[in-house]
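Missing here: one protein chain of the complex. Every other protein chain is in place.
Each chain gets a letter, A and B, in the order it is written, and its residues are counted from 1.
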Amino acid sequence: MIRLVPRTEASAFWQIATPVMAVAATMLAGGLLFAIMGYDPVSAIRTIFWDPLFGPAAGYSRPQLLVKAAPLILIASGLAVGFRAGIWNIGAEGQYIIGAITGAAVALAAYPASEMWIFPAMVIAGALGGWAWGMIPALLRNWFGASEILVSLMLVYVAQRIAAWMAFGPMKNPEGFGMPGSRNLQQYPAASNPELIAGTGAHWGVVAAVITVLAIWFLMSRHIRGFHIRAAGTAPRAARFAGVKPQTLVAFCLGLSGALAGMAGLFEVAGPAGQITDKVGVGYGFTAIIVAFLGRLHPVGILLAGLLLALTYIGGELAQLTLNLPAATVQVFQGMLLFFLLGFDLLTRYRITRRVTA
Amino acid sequence: MTDAAVFQARGIGKSYPGVRANDDVSFTVAPGEIHALLGENGAGKSTLVKMIYGLVRPDEGDMVLNGQPHQPADPRAARAAGVAMVFQHFSLFDALTVAENIALGMENPPPRRELSARIAQVSQDFGLPLNPARRVVTLSAGERQRVEIIRCLLQNPRLLIMDEPTSVLTPQEAELLFATLRKLAGHGTAILYISHKLEEIRTHCDRATILRHGRVVDSCDPREHSARTLAAMMVGGEMRPIDRSGRQAGEVLLQVKGLSLPAPTAEGTALKSVALTLRAGEILGIGGVAGNGQDELLAALSGETRSAPGSILLEGADMSRLGPEARRTAGLLAAPEDRLGHAAVPDFSLTDNTLLTAGARKQLVRKGLIDRSAARAFAEAVIRAFDVRTPGPGTAAKALSGGNLQKFVIGREVMQAPRVLVVNQPTWGVDAGAAAAVRQSLLDLAGQGAGVIVISQDLDEILELSDRFCALNEGRLSAPVPTDGLTLDQIGLMLGGAHGMEVAHL
């Protein structure tokens, strides 16, 4: 008979080993899935995980890695702080969309001015928009005890519809020949978020992601606020005893993750996406949840996990082009990855021992 | 003799990783006998009864019930064989009614109406009044126990196990419980009675089996021994007497007046104009049955809940609107009852656990930045001064035994040199050695001129430590009385006598 013995301390080895195992298991299960669907599993896996970096078209796809990873890392870093405290913001997608809209609004209002302040003001407006959208579930939870999980998620659907309304209504490009969607910010130098170093894909969002990772690491391991967040997540009563006000923590975590998601949205709309459309939200907010868990809610882990999931996005697009794999493949991969990760996580918290039953 | 036994254990052994919970345990319970299982916390009593009730399987040895081999696969099998158990914790369903709770404890409960009738019948027979339609969440601790007892009685058990049943009762309620048990024993039921309270075992039990470190050290008639000898058998060796000397009441440190707070939750207790005065060098004992406002009072003093302005004054300064951090800075410290999850974070190391309360006073946190080496040094200092048995300050709090973690928690507060320290259940579930160390440290703290409030359900502890005594009853605090010459009976009456039991006894 197999039994589980709780570990007194989470195993450091398994902390690192389980995400790696989860990735491996996902590749195996994914390969199986491809085989069932009638594709060659080996070439499919290679196309998704190897070719974007080292394949024949790597010159085009490699810069995409940072472009895709930056929003994931920005959002996931903020989410992880809340998840550590047991505060479940799963509406980052909505905060991302609102941040993109408020940020773009500054640019569209300033058009065609070319002052230096425009882009920084957009970043601030994007962060503020995401922050405000995140504060709605925070305040509703603090004042009325409404579940932040459900409220933040409902607000994603609301944000999507606001984006659609903007694209078809108030923000529609007056010179767009009636096509839905705002002006393209890539063609508006004062407001655009360009590639900073040619061929790397690095834009201001990448810079912000790196700074965020460092800042979150500092917060969580060196600052008493980070200590209180960790305490509140594992022992809420002990945190209150230490002097933590739960309401403050809820507002801090949802506000922070909202602001980071909003910023990510702005960097995207001012850069790679270029304009506000009804499809502004592309799912980064949801994928970032997986990134946060895969990175073990640790900033450095999130950095690596963000790069890996960015790889699956690019690989998925490549597989769509070359192997004709459906676009949803990546989504299934990401879901499986989270399942396996949560399953293997058992090893960090429990020792498995075998016992001979009497 | 053996043939007539209701229950017999022969050479029972059980191991958990790193712990030998039971080793070669043998004893016999006769029909109509109230048999005490006596031992310290961690002596292996709970493991033993869990095996009898089918929750845990023994590694070695065998058990006999009514002459049949007793190897229950689960509690249902044990119940079918005639074993019933009244738990200390975790066995009632708050949101369900009394009748539903009882039905869940039976194999084949009769239809609702018939069940209600039978509950009424049994509660009449044994003088345990209960309304079957009430939800358990609305019942007092004593009434909840009645639900458990009736749940057992409806199954006509051959062996009834009672796990520390009097810990939630006033002395008067405990007397009524024993009257019920005696009546039941008169019908031939054997009762296995688990406790570490020596006096009640001496007065009410026919036999006592004493466990220490998982082994049977003696089996005797408790009425023939003094409490002192039983204690010596239980802990193995004489207890060090407590030193109460060298204390003198000084100026007023803490003043609480008109402290009223609504109940924090549906199960909580409201505080009703609580007033007290604490002087330097004094220990004030606050007694009461569980759930009469102890946790709420501690939270109000620690700063976890705020109260009306002017209701809590420390050396004249108003604390009532301040949070825990600010109160600690001012010198008002506290240690809550629940070590794991309230006074300490179970998953955190001892070093990290110092940051929970000692950040400001011991300069472990400056301008929000954590000084990890200072925290480790403080944790090491507490470990050394309070003889906390642990591999080091990096060990997680949950890996420590109850006694060692309690020494750490109390030590963490005492070593911050508080002006006033409030503790709730400082020795609950702690072995005798650690309990003595904790109590001595509180006396020493008061000896150095601090004021100490000890909230406890252990009346012996309160009598041992405190200079004055107040009773907490349904959120109201009585006026203090000096502890010199106070008897358990008088205390029992102050604690509210037997809640709601009068009806049954008329």
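The criterion applied here is as follows: a contact is a pair of C-beta atoms (placed from the backbone, for glycine too) under 8 Å apart; a residue touches a chain by one contact, two chains touch by 3 or more.
By our rule, contacts and distances are computed from a predicted model.
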Task = Leaving aside the chains on screen, match the unshown one to its UniProt name from "Glutamyl-tRNA(Gln) amidotransferase subunit A", "Extracellular solute-binding protein", "Nitrogenase iron-molybdenum cofactor biosynthesis protein NifE" or "ABC transporter permease".
result = "ABC transporter permease"
Remark   = Touch assignment to the omitted chain, from A:90, A:127 or A:185, lands on A:90
Ask   = Among A:164, A:210 or A:282, which residue is in contact with the omitted chain in the full complex?
value = A:164
Ask   = Looking at the whole complex, which of A:267, A:286 or A:313 touches the chain that is not displayed?
value = A:286
Query = What residues on subunit B make contact with the chain left out of this view?
reply = 16, 54-57, 74-79, 87, 90-96, 100, 103-105, 109, 135, 137-138, 265-266
Request  = Kindly note down the residues of subunit A that lie in touch with the hidden chain.
outcome  = 3-4, 6, 88, 90, 140, 143-147, 149-151, 153-158, 161-162, 164-165, 168-169, 278, 286, 289-290, 293, 326-336, 338-339, 342-343, 345-346, 349-350
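The rule we apply is simple: only the chains that are shown with their structure count from here on.
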Inquiry  = Please tell me the distance, in whole Å, between the geometric centres of subunit A and subunit B computed from their C-alpha atoms.
reply    = 47
Note = Touching subunit A in the complex, subunit B uses residues 17, 57-60, 302-304, 323-325, 328, 334, 336, 338, 341-348, 352, 355-357, 359, 365, 368-370, 395-396, 398-399
Ask   = Which residues, counting only subunit A, touch subunit B once they are in their complex?
value = 5, 8-10, 222-225, 227, 230-231, 234-235, 237-243, 245, 353, 357-358
